[in-house]
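Apart from one protein chain that is not included, each protein chain of the complex appears where it belongs.
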Amino acid sequence: MFMHNKKLQYTVRVAEPNPGLAKLMLEQFGGPDGELAAAMRYFTQGLADEDPGRKDMLLDIATEELSHLEVIGSIVAMLNKGTKADIREGAMEEAELYMKINNGSADATQAILYGGGPSLTNSAGVPWSGAYVDSRGEPTVDLRSNIAAEARAKIVYERLINVTDDVGVQDALKFLMTREIAHQKSFEKALFAIEDNFPPGKLPGVEKYASTYVNTSQGEGDATGPWNSGDEWERIDDLTNTLPADGGSGLPTVELKGEQKSALAQLATRTKSNPDGNPTTGADLAAGPGAGRTKKVPEDIA
Amino acid sequence: MFMHNKKLQYTVRVAEPNPGLAKLMLEQFGGPDGELAAAMRYFTQGLADEDPGRKDMLLDIATEELSHLEVIGSIVAMLNKGTKADIREGAMEEAELYMKINNGSADATQAILYGGGPSLTNSAGVPWSGAYVDSRGEPTVDLRSNIAAEARAKIVYERLINVTDDVGVQDALKFLMTREIAHQKSFEKALFAIEDNFPPGKLPGVEKYASTYVNTSQGEGDATGPWNSGDEWERIDDLTNTLPADGGSGLPTVELKGEQKSALAQLATRTKSNPDGNPTTGADLAAGPGAGRTKKVPEDIA
Amino acid sequence: MFMHNKKLQYTVRVAEPNPGLAKLMLEQFGGPDGELAAAMRYFTQGLADEDPGRKDMLLDIATEELSHLEVIGSIVAMLNKGTKADIREGAMEEAELYMKINNGSADATQAILYGGGPSLTNSAGVPWSGAYVDSRGEPTVDLRSNIAAEARAKIVYERLINVTDDVGVQDALKFLMTREIAHQKSFEKALFAIEDNFPPGKLPGVEKYASTYVNTSQGEGDATGPWNSGDEWERIDDLTNTLPADGGSGLPTVELKGEQKSALAQLATRTKSNPDGNPTTGADLAAGPGAGRTKKVPEDIA
Amino acid sequence: MFMHNKKLQYTVRVAEPNPGLAKLMLEQFGGPDGELAAAMRYFTQGLADEDPGRKDMLLDIATEELSHLEVIGSIVAMLNKGTKADIREGAMEEAELYMKINNGSADATQAILYGGGPSLTNSAGVPWSGAYVDSRGEPTVDLRSNIAAEARAKIVYERLINVTDDVGVQDALKFLMTREIAHQKSFEKALFAIEDNFPPGKLPGVEKYASTYVNTSQGEGDATGPWNSGDEWERIDDLTNTLPADGGSGLPTVELKGEQKSALAQLATRTKSNPDGNPTTGADLAAGPGAGRTKKVPEDIA
Amino acid sequence: MFMHNKKLQYTVRVAEPNPGLAKLMLEQFGGPDGELAAAMRYFTQGLADEDPGRKDMLLDIATEELSHLEVIGSIVAMLNKGTKADIREGAMEEAELYMKINNGSADATQAILYGGGPSLTNSAGVPWSGAYVDSRGEPTVDLRSNIAAEARAKIVYERLINVTDDVGVQDALKFLMTREIAHQKSFEKALFAIEDNFPPGKLPGVEKYASTYVNTSQGEGDATGPWNSGDEWERIDDLTNTLPADGGSGLPTVELKGEQKSALAQLATRTKSNPDGNPTTGADLAAGPGAGRTKKVPEDIA
Partner (left out) sequence: MFMHNKKLQYTVRVAEPNPGLAKLMLEQFGGPDGELAAAMRYFTQGLADEDPGRKDMLLDIATEELSHLEVIGSIVAMLNKGTKADIREGAMEEAELYMKINNGSADATQAILYGGGPSLTNSAGVPWSGAYVDSRGEPTVDLRSNIAAEARAKIVYERLINVTDDVGVQDALKFLMTREIAHQKSFEKALFAIEDNFPPGKLPGVEKYASTYVNTSQGEGDATGPWNSGDEWERIDDLTNTLPADGGSGLPTVELKGEQKSALAQLATRTKSNPDGNPTTGADLAAGPGAGRTKKVPEDIA
């Protein structure tokens, strides 16, 4: 069960209202790498994990991320506090309020729809999606997703720090950014505390395809590196002559029977195209054959 | 520029139509860990990467993932080939076709809306989303996302292999699954070929918060592990007395001025709640005070 | 700051795994009226509310809803526990596992993509959306939204209770359903503790339009009730002759000037349609004028 | 069946084009509280309601909301009329047109994608979603949702009025806002015309949980009000010692049998974490144990 | 302004409840080619069209599509009427109701969430999206979109007819299908009533690229037809040697200046990959170099 203490995990001191900055901060409130996504990622994993220690860690960090959601949400609320009063009380001339909202110092949707409260959207106004949570229920997979998610959250906080000179906001963002580093470290430890962590899952790969590098992008700029060269790799450069990888025909096949077979034949006949001739088309009606080469502009608007 | 060879990267041999299995396969065609998501993840990264070697790798693998999209799409097309003929040609009795679609052997939306062609949806019919692509433009972040994405794709292929006994489908899936392992290895090499890869980005963390583990979930089941114990970690168990982390008030503040200040005061007055008294509510009108304790069921339907 | 106790708010006792039932339960985990939507609705409101008492209530109930999310998520995890083992370990014959997943006793996406863990989707697999949170930042509006949301959640729990005979699941659902009733009552009290709660907001309506009922749907079945009859209402039945309500022309107008005016004239000329004549169309090419009256079926498939 | 009269329900007189204002107005055309959402909410309810009087009311109001959609859409069309001509006819210098679109006086997506026509999006460009329609098919629930939806629509119109000084636009918005008040009153009457309207639905709550208030958020700022105090409420402050509410273990349980039981044991073994030791991780490779405390910046860019 | 007559445009006679069929029908209620999408496509176009005749046609057809939405919605409501009563009244044993919902004869989300009312989703439960409306504000473009949309709607109705033997449902569907044919014909006439309809818009194409066919997919199966052969076409088969089309370098370039130039250099240095050497990676830690070739399965679960 969750409980709540009215103190924030980190004190939020905002110098003055700034709805434009509030909009940017939403990225970590309701954006794909934000705190709700983090909390829900670990929470859904924790509910289904069979390992008691890892389950405990997942719930610890999920709960802390909810606390971070509260911190970033409080930053947004403070930055929007002026807009909230302005828009709700109609406290200034309409034209003046319109200018504030429409010239970039405030965000239209934040003001009009959300009334200055923090919204579960990213900075572009896109609603948070449950699809941001990429838990798959296999710990060696999910921990890698968590490591990546913490890395993404770290970099987004770094960019937010780069765009504000409000010291109180910076301090809180640095705290949040650092905690993502700490969480990444925890998830790294947890991943490597599982002996059999690569390849993830239970099935081994097919040996002949596991160390092949397929050089599909060719031309000036072709390069080598430890990802495609050295003892571990067999690189394929001649694609055409090694295709398909299994040595078969490279064509897809399936066997239909009975009525389906004849229905398919009927479908093929009904929708067959005539490869010969040159039918007149709708475009031809408009512009004659060769339409599109030259655009006829009506004289009266030329 | 992209080019296409009509041969598939791996020959697709499907034993017989099976629209129920086709639906499951969509997870890797139009699902979050599917081949389009993979191709677009690496392609968007490759377009903006400043390192020539890594850029080459990203385009190589992006192009191969497009080829995998073609393989899994061809599997779906073969498995759906019978439904395609049935629904388009109306080749059987309506009641019989209804039974096939509605008893689980085929999927309604696949048949009715997509006509048996492969759709860019996951197995539940949810359309593919650009939000599946989590490229953030920082290589040490994106490569971790790529490693995680390959791990997720690997496990989904493993599960698909677990649910089909069609040997041709199994073979193609094993090929695709193995390539995900190979790609994960390439991305691992590329990540560690960047010297300064942790923490990702440029800003260091705040030292005092970087190695703290906050034990937010307590009670029976509290556990230790390398993620929260040992020399690297300082663990906080007494949350209440260490809150907030910065030693401040734990409250959010912002300074408003002039008209905004008075507008806010007006707003607070206008929307203040009266903490005393016990107002009659809409629910009280319906059921009297204490409503909900007992549900009055009208006599005539009791 | 949030904290977590490992005990659930209500003990979850599931008789046996039932992935089909798990799927239905997702409606209250990741569905529009589910516990995450509830928690986030009150949490976002609480962060921005200026009234201390109401803010406290919103955070109390938000925190409890997170605890309910844990309860319903634990029900899902228990019901899916068998599928989780089956799909991850490949513990049975492929054909047998396929049958379980595809004949309705389990859900394909839950098994393949989420691996038996609870997903932030509704029962159809649609990901949770931040748009479910309809906080608008005006207490007399938001409290009404909360009352409605609790009513919706109550009825969805009632329906879930109607479809399971697992006594342990029923007990937990009855607890959750009852708490929605209690929360609705709290929100009713809070709404009526605001003196000026109707109409919501600050602007009064235009008196002449505030008590008019426009009878737009006419014909057999026209009815009266307290919503359109009696002293409070003025009903308009003769629409055509009272249109528009303001007595004007009923047409939309705007004044363009200078270059825009001439650009618009040009646009009108360029895209004008010729009302006379009968142009040959693409459809005419295919089927002759009157196309569509009779469908020509090629002889070879007739 | 629907019919249409070319006159608007309210005459739209726009002083001059203003694409920035048009963008704000979209909130009520294609936004969550906009007129399409309203129309579809009542229309879907009306189609399935068994009560003839309420069904008539729902179709009356749904039809009126469609007429409001036409009014607000016409406002958008008039405000965008200049942009429409500019962008379609390429009627000014590219750089000048770019400045108009990119400096906030027009909206990029409205101009480029929608060509100045009204789009079914909110003011941030998010497409309208069928999920905005929260009809649940239980009248005592749906009417509460309708009341809340009208309240939300009222407040959004109020905010739009606050940001425009175009008198013609203001007049039309005031008409629309007032109609929402009238509709809310109709839905209130319809709700209370159902005798048994609380709690909604058929099942009563569990008496012991129906009047409990759980004080989950504690600390300075804990408050009382009619929502948690007085004769109707029993308040729980000592959470830890009263947990879980049912007096059980507070743990989730399910009984697995046979092969599933052994598969689960296998899964637990395969994915178990080693709580002891301190494995070297990917992050350690990059930065050594304690990684993240200090960020190594390569000398050549320091 | 819209008005409503309580009679449907076509009488709906459903033989008996069939919630499985209801689910399929949703495709035309809340699906991408359904009646709401049609109505909104023409309605949004009509609001902004400058041609009076075409505007009239668009509003005529938009209004008729709303009437079709009512017909298909009424079909859904009738087919779901039994489920509606069952789920709301809890009128049968829980286990029996569960079986009905979970064995495919009813749809879980329709029953639990929507309570048997028609939902604005497609047959898979995906909510209707404003993005289905592809109006772009250029008549020669929009009319082509309308023609295509009518063609799609026609074929979906055809498939629905193919899966039901309920004569009353078939009759109504045939009416709706036929009206799509009639609407397609109207839009064809309207398109060709614009003299300058191809290429759409105002700018002509670049002549040298307008009649080139680029044969990007090569190998066995390369084919010719009127779309790539004949006098109108110049076909390019030798891609490599004709690349890029403009005869330039085929590389993307941009000129950066001053601080941005040095910042970019810094970024390149900071994130450069070392192409030499073979760094140890996270995957190597788990499985040794060459990881993935063989999967180590722990002995105790082998």
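Per-chain numbering from 1; labels A, B, C, D and E assigned in written order.
The definition used in the following text is that a residue touches a chain if its C-beta (ideal position, glycine included) is under 8 Å from a C-beta of that chain, and two chains touch if they have at least 3 such contacts.
Not measured: the values here are computed from a predicted model.
In terms of the touch definition stated at the top, the absent chain reaches A, B, C, D, E within the entire complex.
One chain is missing from the display, and on chain A it is touched by residues 20-21, 23-24, 27, 31-33, 104-105, 122-126, 155-156, 158-165, 216-222, 239, 243-244, 250, 264, 267-268, 270-275, 277-284, 291-292.
Annotation for chain E: contacts to the undisplayed chain at residues 5-17, 32-33, 52-57, 59-64, 67, 74-75, 77-79, 81-82, 84-86, 88-89, 91-92, 126, 129, 131-132, 134, 136, 138, 140-141, 144-145, 147-149, 151-152, 154-156, 158, 161, 171, 174-175, 177-179, 181-182, 184-187, 189-190, 192-193, 198-203, 205-206, 209-217, 221-228, 232, 239-240, 243-246, 248-257, 259-260, 262-264, 266-267, 270.
Mapped onto chain C, the footprint of the missing chain covers residues 188, 191-192, 195-199, 202-205, 207, 210-211, 223-226, 230-232, 273-279, 282-283, 285-287, 289-298.
Keep this in mind: only the chains that are shown with their structure count from here on.
Following the contact convention of this document, A, B, D is the list of chains adjacent to both chain C and chain E. Here the repeat of C-E among A-B, B-C or B-D is B-C, since over half of its contact pairs match by residue number. A separation of 21 Å divides the Cα centre of chain B from that of chain E. Chain D and chain E have centres, each the mean of its CA atoms, that are 23 Å apart. Those residues of chain B in touch with two or more other chains are numbered 5-7, 32-33, 53-54, 88, 104, 124-126, 138, 140, 147, 155-156, 158, 161, 178, 181-182, 184-185, 189-193, 195-196, 198-199, 202-203, 205, 210-211, 216-217, 221-226, 232, 239, 243-244, 250, 264, 267, 270, 273-275, 277-279, 282-283, 291-292. Interchain contacts join each chain to each other chain, per the touch definition above.
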